[in-house]
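Sharing a structure, written as structure tokens. Questions coming.
Note that this is a trimmed complex: some chains were dropped, and none of the rest were shifted.
Chain IDs A, B, C and D follow the sequence of writing; residue 1 opens each chain.
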Amino acid sequence: MNHKGKILYIDPIGKEFEEPEMVDFLKGFTDYELNYTSLDGGTSNLEYMYYESLVIPEIVHKVKWAEENDYDGVIIGCFYDPGLYEAREITDNIVVVAPGESSMNISLSLGYKFSIIAGSEKYIPIITENIKKYGYMDKLASVKVVGLKVEEYREDLSLTEKLVMDKSKEAVQFDRAEVLILGCTAQYGIYKKIQQYTHVPVLDPIISSLKYCEFLINIKESFGWSHSKRCLYKSPPIF
Amino acid sequence: MNHKGKILYIDPIGKEFEEPEMVDFLKGFTDYELNYTSLDGGTSNLEYMYYESLVIPEIVHKVKWAEENDYDGVIIGCFYDPGLYEAREITDNIVVVAPGESSMNISLSLGYKFSIIAGSEKYIPIITENIKKYGYMDKLASVKVVGLKVEEYREDLSLTEKLVMDKSKEAVQFDRAEVLILGCTAQYGIYKKIQQYTHVPVLDPIISSLKYCEFLINIKESFGWSHSKRCLYKSPPIF
Amino acid sequence: MNHKGKILYIDPIGKEFEEPEMVDFLKGFTDYELNYTSLDGGTSNLEYMYYESLVIPEIVHKVKWAEENDYDGVIIGCFYDPGLYEAREITDNIVVVAPGESSMNISLSLGYKFSIIAGSEKYIPIITENIKKYGYMDKLASVKVVGLKVEEYREDLSLTEKLVMDKSKEAVQFDRAEVLILGCTAQYGIYKKIQQYTHVPVLDPIISSLKYCEFLINIKESFGWSHSKRCLYKSPPIF
Amino acid sequence: MNHKGKILYIDPIGKEFEEPEMVDFLKGFTDYELNYTSLDGGTSNLEYMYYESLVIPEIVHKVKWAEENDYDGVIIGCFYDPGLYEAREITDNIVVVAPGESSMNISLSLGYKFSIIAGSEKYIPIITENIKKYGYMDKLASVKVVGLKVEEYREDLSLTEKLVMDKSKEAVQFDRAEVLILGCTAQYGIYKKIQQYTHVPVLDPIISSLKYCEFLINIKESFGWSHSKRCLYKSPPIF
């Protein structure tokens, strides 16, 4: 099969915590060659700002490596979008996306307001700061919390689905969310059930990032519309 | 050639003002069958809210007709996005986009703030209200005015390019815009020159709408992520 | 009796759905000659954006007709204010008001925040967008929903009053509303009972629009303070 | 002549600085009996927060006196609106208005954004805080400064008009103001010339307060819509 190009999925967790089935899941949805990498040094989750800060340098360097190795796009596979802006800053010729920004972008045309189904209270200020940074506070219905750690999502998937369904229903019914975003990559693959249950679009964060990546690659190659180097993403001199 | 599907481009102007070369221009950028229609009754431009209101019913009915005739997506070809929400409200199974919303959505990941290069002062409150409605005020650097009517854009294209370049430069230099959006469909085709001149992404509004339409069709067909019928786009009973 | 002038009440519903008793009710509150018209083509309600778009052209043309026939003011009788800005755009010498904007304007000096008692969830994004457009989000306590369709309000008026009372009490008690606005013209005439029950001002939307219309006529005639033609309401060339 | 009722104009300056011609000017515009009072102790202007604080108690007590002496409404005659909320708090049965709030309220339906033509830079934070307090920041185009003290406005009225015209033109042309508000009561009487010059509505602050006072009296008497006593204006126990 001829691939359209190459996309690298960076899973910002340590090698010993890899979830290869997640990328297998993703591969079914793309005509691009999708490669996977995790980190030499890393924890099992990024629920804390400190963990994020530890892995951002390696993430960013992997993105730079990908650019130098002819990748068309990179996905930073964590809903907190660690290193997203930094990676765009030091690259010139590659698309960089992450699940948080991508899912929110996709939700914008799909309904009036979105809710995010997050793992624990700790996510709330961190995700809210990202929403503020991206400029989408007007579109936020709520951030709901299911009470699961990253490592727990896939231990008992039917329990996870049950908890996500409950909070999704609350978001739709009481916060009047019109679009739902699953706020952790470890929730991958369950969006369909939640969608059938709630009757609103439910965005899988890693599928969202893959599709948004392809979209940005497409408009970059066809029209030269890529990350502006005017100021926010202006590269430092040594690159 | 096998088309991926069908997209209808609705040009919300009267038949006597048709610009067939615009759609020929667009056809080069898509694998979809792209059809064109203008309005039975319509003016040469929609620069006024009144003109918009006159043509919205016919626009919306054309969108409904397209849905019933197996179109996958519809583009409402005016930067004011007339009838966009109404059309999404009365349809269940078709993607509806318009250049204003599409260009702004695309700009979001490309840089810190965008400027819109508009025709005349009259556009400013109307476009600003749309930006507010879509929730993107935090991302707006400025709306600049070139001082041309819709009909004048293509009379002397090199003059148009000159005027757009001047205002684009001002937007980048003084308002610190990182992405530029050409704020009238009649500015189609000149984005490349402006892009070379300003060194920031310059979004052609009709190409943006075409690409965003394809993107939304793609995620709708693959994942069922389409306009939420929860409330804002909930259909009236007679449909 | 000598009238002060003439006001036209445009009921944006089809002729077969006319409610003549509503205008009889209004006539008792004005020294102006108050005339009534409904639409040649129209539905029984405007709860959906699509319905609004269908009737706006006829509404706007009726406003223009009124201007040409020496009316001093026009009321567009629906709480969504359909065609309000468009009608102001194409007229030069007539006051145009509508219940949503008028009630909100009146509420501003009466208390800290207002709540709107609406019919169904569908109203919420539409009314909220209007509040955002008018610039009053800071003054909004809440939009409450009674769960009635427009046609149902007057079927069992005591039930309607009961439902409105309940939601009004919630708005005052929990959302700390200091002023209440009845968010549908079909709620006319019940404001007094709600006012006695809640001990806060309860604005009847059609009385509000009538009084605001008279007020704007008064300051226009005395001081020339009328809708600015600077930009937002600047008329298109053919008028 | 039979008056409709009684309105008290409180000029919050010391008796020795009275401007009787201002009230004569106002009397021509009303069917109410319009009485005038200034303060036993007071300065010649209220340009400073400290001056305001000194006179608010006497202002508020005069409002209470007016309520007890069958006045229907009171105008607190300074654009900073000193004591407006306090006066509403301690009264139950009288309308209280002031030029700042009244002019802004009137401007809301007249155009997209308003500018205020103020005396000196000192006004800017004080007036801006009032606009924020009233909730109208979204409607503000700019606060312009003519560089005159309160006492200087009427020394050379043609110079005043010239300065106000210049700043008004700037506000309309560069800040895209669609409505202008003269931001000091001492600018009374010149609105017409500015209006003819700028072609946008120019609100005289004391006429605005008079007309808004009459309007609020009218809706209070007819419908019981008066300052809500729910919370912001809830009276202290000793009254």
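In this text, contacts are C-beta pairs under 8 Å (C-beta built on N, C-alpha and C of every residue); 3 or more make two chains touch, one makes a residue touch a chain.
Because the structure is a prediction, the values reported are computed rather than measured.
The complete homomeric complex described by this structure file contains 6 copies, of which 4 appear in the displayed model.
Everything below uses one rule, namely that only the chains that are shown with their structure count from here on.
Traced through touching neighbours, the fewest hops from chain A to chain D number 2.
The set of chains touching chain A and also touching chain B is given as C. Set against the Cα centre of chain B, the chain with the most distant centre is D. Although chain C and chain D share one sequence, what matters here is the overlap of their interface residues, and that overlap exceeds half of the numbers used. Inter-chain spacing, taken between the CA centroids of chain C and chain D, is 27 Å. Chain geometry summary: the mean Cα position of chain A and that of chain C are 45 Å apart.
Chain A has residues 112, 176 in contact with two or more other chains.
Shown here, the protein chains touch in an arrangement that is not a line, ring, star or fully connected set.
Screening every pair of chains for touch gives A-B, A-C, B-C, B-D, C-D. Residue ranges on chain C touching chain A, taken from their complex, read 121, 124-125. Against chain B, in their complex, chain A makes its touches with residues 29, 97, 101, 105-106, 108-112, 134-139, 172, 176-179, 191-192, 195, 199-201, 203-204, 207, 211-212, 215-216, 218-219, 222-233. Those residues of chain C that touch chain B in the shared complex are 47-54, 56-57, 60, 83, 85-86, 89-90, 121-122, 124-126, 129, 132-133, 231-232, 234-236.
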